[in-house]
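Yeah, one chain of the complex is gone here, protein chain that is, but the others are all in their spots.
Showing chain A:
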Amino acid sequence: MAVTPHHETSRGRSSQPFWTMARRDSLAGFLFIAPQLIGIVIFVLIPLALVFWYSLHEWNVLANTFTYTGAQNYRMVIEDTNLREVLGATAIFSVGLVVLNMSLALLLAVLLNQKLAGIAVFRTLFFSPVVVSLVAWTIVWGFLLQKNGGINGMLQVFGIEGPNWLREETTAMISVIVVQVFKNVGLNMILFLAALQGVPNELYEAARIDGAPAFKQFRRITLPLISPTILLTSIITIVGSLQVFAQIAILTQGGPGLSTTVLVYYLYQQAFQFHFFGYGSTLSILLFVIVAVLTFAQWQLRKRIVFYES
């Protein structure tokens, strides 16, 4: 990071006309952004071009074959019946996660917004899973969700026979969603709490004078005013949910069947377990398109909301 613009400063001082303030600024600007810009070119743009190039090839590393096949991998994307299941599982996972995450985050934020003694302690505890190592968190939940694990043990105390959570299709999906929600809901909770505290108090006072019950105040005042926050965080949460990998790899390995094989996990399997780098690259492009569309929607939304607010 040798970016000290030393010599141009000294030259500038000796009143050489070439190094004007503007020129020195330009050089400084380029030097300041150089590490990041070069990094993006090497570690993002070139790989993105390569992944597209690879996606046009059939490439088996074990057999050491790399043949240009044009759009064949893309036809495979359409014909791959496993992929349909994978995209279905991805959609269920992302939608389930975002719905559960948003509702729970909102509930917790409303609770934490009450005037109660010791509320800060609750806030800390609800937030704590965010800083617990992801894999450690997932391992404990995997342990709790075993057939003879802690959760079924508790249920049995009350005479309930619990399912084998991670080995049955429906409960496996619910489990991976729930584990992820409890891990990260604290972040959205804090964002919602900040939004709730930004709602002007006079509005509630006016509503109380009019005799509006608490629930109606929430629906008519709170929700509309914090809806921009809800919308933005839900898109960020969906994009995050598309990148979930460790939880799946540790809890279910995508199973039973393909029921919890989300797109990133499928991509990993195709490329790094079955060594189909070409098809894996095509799946990467698919993931890229989905994430790009969602992120772009978020930017547009943010622009519009900022405009609306001002």
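Keep in mind that, in the parts below, a contact is a pair of C-beta atoms (placed from the backbone, for glycine too) under 8 Å apart; a residue touches a chain by one contact, two chains touch by 3 or more; residues count from 1.
Please note the rule applied: contacts and distances are computed from a predicted model.
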Match the chain absent from this complex view to the correct UniProt protein name in "Deoxyribose-phosphate aldolase", "Oligopeptide transport ATP-binding protein OppD", "Pyruvate dehydrogenase E1 component alpha subunit" or "Carbohydrate ABC transporter membrane protein 2 (CUT1 family)". "Carbohydrate ABC transporter membrane protein 2 (CUT1 family)"
Hidden-chain contact residue, picked from the options A:L108, A:L166, A:I226 or A:L258: A:L108
In the whole complex, not just what's shown, which of A:T90, A:N184 or A:T261 touches the removed chain? A:N184
Per the touch rule stated above, chain A touches the missing chain via residues 1, 3-6, 8-9, 13, 22, 24-30, 32-33, 35-48, 50-51, 54, 107-108, 111, 113-116, 122-137, 139-144, 146, 148-150, 153-154, 156-157, 178, 182, 184, 186-187, 190-191, 194, 201, 204, 208, 214, 217-218, 222, 232-233, 236-237, 239-240, 242-243, 245-246, 249-250, 264, 267-268, 271-272, 277, 280-281, 284-285, 287-288, 291-292, 295-296
